[in-house]
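Read the structure below first, then the notes.
Just one protein chain is left out here, and the rest sit where they should.
Moving on to subunit A:
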Amino acid sequence: MSRSLTPVNRVGVDERAAALGRRSIKTTAKREGIRLATSMIDLTTLEGSDTPGKVRHLCAKAVCPDSSRPEIPSVAAVCVYPALVEVAAAALRGSGVAVASVATGFPAGQTSLKVKLDETREAVAAGAAEIDMVISRDAYLRGDDARVAGEIEAVKEACGAAHLKVIIETAELPTYAHVRHASELAIAAGADWIKTSTGKSTSGATPGVVLVMLETVRDHAHRTGEIVGVKAAGGVSNTKAALHQLVLVKETLGDEWLTPERFRIGASSLLNDLLMQYAKLDGGHYGRAEDFSKE
């Protein structure tokens, strides 16, 4: 099986992505950026040690990240393992915060299609409005694009009304050309969102990778008029990195993509750093980690 890859200029991408991270964003713009980034977070907990209690705490924080600052919005969604979707859905009912669930044998995706579909249906039935699936990297790296696309289509169907985010796990793809190709493949197969990483691999949403995916989405939108969302996940753990992502989005896709309906940041520790930076803007003193709840 052969595939043709659109070449991507790695040096050019890295340079542009880095250049867009050098902007000085201060005071009023920083305040707005922090609020916007907060509203785009998929607050995530994907640990073997997750318990219903921990997820409930996380949900409370997702709805009201900082009770002393009502101007800070709720996050976009809470992302959990399928077994905890029911708990999260109950905790978030009526809050406007969505429940997202990883599925399809996350993070490796090394299970059969039947198991993947069952897991997806279960998560949707339990109340997940968004499903984060992983592509079969083994099939993709072998060149079996048809199987990758077929799985995405099948999972999309199993999702029903739920939105499907397709994780291409860029850390396991050799080049930006593959990132672009895998993104196009996922979009063609029906992905509502494309997502960089599981957060369980060696690297995550590096600015270069996100730029390539944003450009793929932009080109697709120009060609077809269809809107695909992008979720940057993995490694976006501080305010500076989050604001960098927002600049990438604005400069690649424009203001209309700067909304939680079209761009998300998957993160766990980012929220506290955003809150700490916001508090610094208010109080003038640098904060410390103990001042913010872990969940």
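Things to note:
One rule holds in what follows: contacts are C-beta pairs under 8 Å (C-beta built on N, C-alpha and C of every residue); 3 or more make two chains touch, one makes a residue touch a chain; residues count from 1.
Quick note on the criterion: contacts and distances are computed from a predicted model.
Of "Heptaprenyl diphosphate synthase component II", "Aldehyde dehydrogenase family protein", "Branched-chain amino acid ABC transporter permease" or "Na+/H+ antiporter subunit D", only "Aldehyde dehydrogenase family protein" is the UniProt protein name of the chain excluded from the display. Where subunit A meets the missing chain, the touching residues are 284-289, 291.
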